[in-house]
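All protein chains of the complex are present and in place, except for one that has been dropped.
Letters A and B mark the chains in the order given here, with residues in each chain numbered from 1 onward.
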Amino acid sequence: MTNAVIFPIAIPLTTAVILIFCVKSLKAQKVISLVSAGALIAAGAWLVRLVDHEGVQKLDVGNWPAPFGITLVSDMLSALLVLTTSVIALAGLLYSFYTIDSKQASMYYYVFFQFLIVGVNGAFSTGDIFNLFVFYEVMLMSSYALLVHGGTKIQLQETMKYMIINVFSSALFVIAVGYLYAVTGTLNMAHLAVRISGAENTAVLTVICLLFLIVFGLKGALFPFYVWMPGAYSAPPSAVLALFGGLLTKVGVYSILRTFSLIFRQDIGYTHTILAWLAMATIVLGVIGAVAYRDMRQIAIYNIVAAIGVMAFGISLMTKESLEGTIFYLLQDMVMKTALFFIVGAIAYVAGTNQLGRFSGLLGSYPLLGWAVFLTALALSGIPPFSGFIGKALIIRAAFEKGQLLFALIVLLSSLLVLYSVMKIFIQSCWGEARGYEQKRVAPLYVPIVALLALAVLYGIGAEFVRPYIAQAAATLADPSLYIESVLKE
Amino acid sequence: MEVVMIIVIGCLFAGATYLMLSKSLLRIIIGTGLLSHGAHLLLLTMGGLKKGAPPLLGVQAEQYVDPVPQALILTAIVISFGVTAFLLVLAYRSYQEIGTDNIEQMRGKEDHD
């Protein structure tokens, strides 16, 4: 099948276009979105199977052969990320059905939702660095629209800042691509890898590499570029926030993972050490933020920052094992962060506030919600039977093997503080006397939360089943020649 | 020719930086516009400023221009057109809602304790 790679992009795109025409009918929008989300999961699963059986899939868009045209490439990593995105999209839709009212829905909420998925899936599947920029912009445009959706004062104000930061980083992206094109004369990632491995003037390439690190760091919320995030993410409704937390920053991480493992291998000792130090600073500051705040949203947001740090550290080690750990952690973090924001949103919905301490004793009236928080805390910090454990264990083992004891210890210690920060939500909101919240109907919100948590638990318990896929993804990353050959063949 | 262009790009970036550091929202938006202009010009210059025939089928010439930077710039211009338009609408809306275009006054949250 020539076009397998396009389906994860084409399905949400088609849906978005159809939804523009039936924006008046809320019911039609819900049904179409749901059907498309189902189809998207099927397409993602099929893609994973295809990559597993037949190797890396590629599509020369418009039949222009690589490296001249735009190529979409799906290796195991891309396929797995696309599948995870589809699952999160479905969960996000279920959550939106209940939390987004018909007035907001008539303002093209579901249309922008689908465009966001187009951008994310596109960024995961593209094999061309300028096309990556284009999909970034698709994703960002929808994220601006979703962030400001509803138009409250605080949303307008935060979206303004978020947009300015991102317009700036997009300009940097264009500049970096321009430099890269001037030095190498190509934009196809596989071709770039070939050209750069044979390049003599590596100093220029290292500068360009760091420019890309800034761009992706800005999107992916790496230290010192994460400062926009706590503000911007405090504004939108929970359903949107959960999507952002689960998907947007992860696209930044994926881009770092892809470019640092495939393209910029010319001076690993220098560039990857910088990445490691940035990762450490990200972890430390993220954890400090998570422990310090009493606002549930802020705690969750700083949890993202800390997790980004762990992934960036995994990338910086660049061994097969650490990459495997990073992918493991990345996939589970996408699911868990979405679940965490769903839960925080549900708690804020019944309590009417994000501030811990204003309410307590949720366990009495909402036992499921309380235990969901507890499970999330365990999963996020990486307590063994849950999914966070394997990823972190692999990363830390790789760090020990490379002799980076200090860094490994910081990652370990950060897990403890992450556990504390989420446990804080559990203890302060669920224990104690029942006060400060109302009895509301939250049963529909449980569906996506329980589904995602179940998925995360299964992912942890069934790690033996998932591992071959992830090992395959890590193998392609650790040895880029596989990727390069399948893109440039014919 | 490239050197002249690079100086122009530098001026654009300097102007953009100056404008983006000011407090007025409108100036910041003009600054982002200048920044993307600079970036597009840089993209064109980085591809090499050559004279040659358009790279079309059927055109016979000694030398062709490189079509890739042009395609990239067209894409980047369209994108920055969209983003700038959105930014302007947003700035207008937030001016109406918040009543100021001073970025200094656009901070803080509604519920803080």
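The rule is short, and it goes like this: contacts are C-beta pairs under 8 Å (C-beta built on N, C-alpha and C of every residue); 3 or more make two chains touch, one makes a residue touch a chain.
Keep in mind that, in the parts below, contacts and distances are computed from a predicted model.
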item	value
Record-based protein name (UniProt) of the chain missing from this complex, from "Na+:H+ antiporter", "ABC transporter permease", "Methylaspartate mutase subunit S" or "Dipeptide transport system substrate-binding protein"	"Na+:H+ antiporter"
Given A:61, A:291 or A:368, the one touching the chain that is not displayed	A:61
Hidden partner chain, touching residue among B:5, B:49 or B:88	B:88
Sites on chain B contacted by the missing partner chain, in the whole complex	56, 74, 78, 82, 85-86, 88-89, 92, 96
Residue numbers in chain A that touch the chain omitted from display	2-3, 6, 10, 13-14, 16-17, 20-21, 23, 59-63, 72
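Following the convention adopted for this analysis, only the chains that are shown with their structure count from here on.
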item	value
Centroid spacing, where centroids are CA-atom means, of chain A and chain B in whole angstrom	27
Touch list for chain A against partner chain B, complex	130, 133-134, 137, 140-141, 144-145, 148, 151, 153-154, 156-157, 159-161, 163-164, 167-168, 170-172, 174-175, 177-179, 181-182, 187, 234, 353, 355
Residues of chain B that touch chain A when the two form their complex	20, 25, 28, 32, 35-36, 38-40, 42-43, 45-48, 68-69, 72, 75-76, 79-80, 82-83, 86-87, 90-91, 93-94, 97-98, 103, 106-107, 109-111, 113
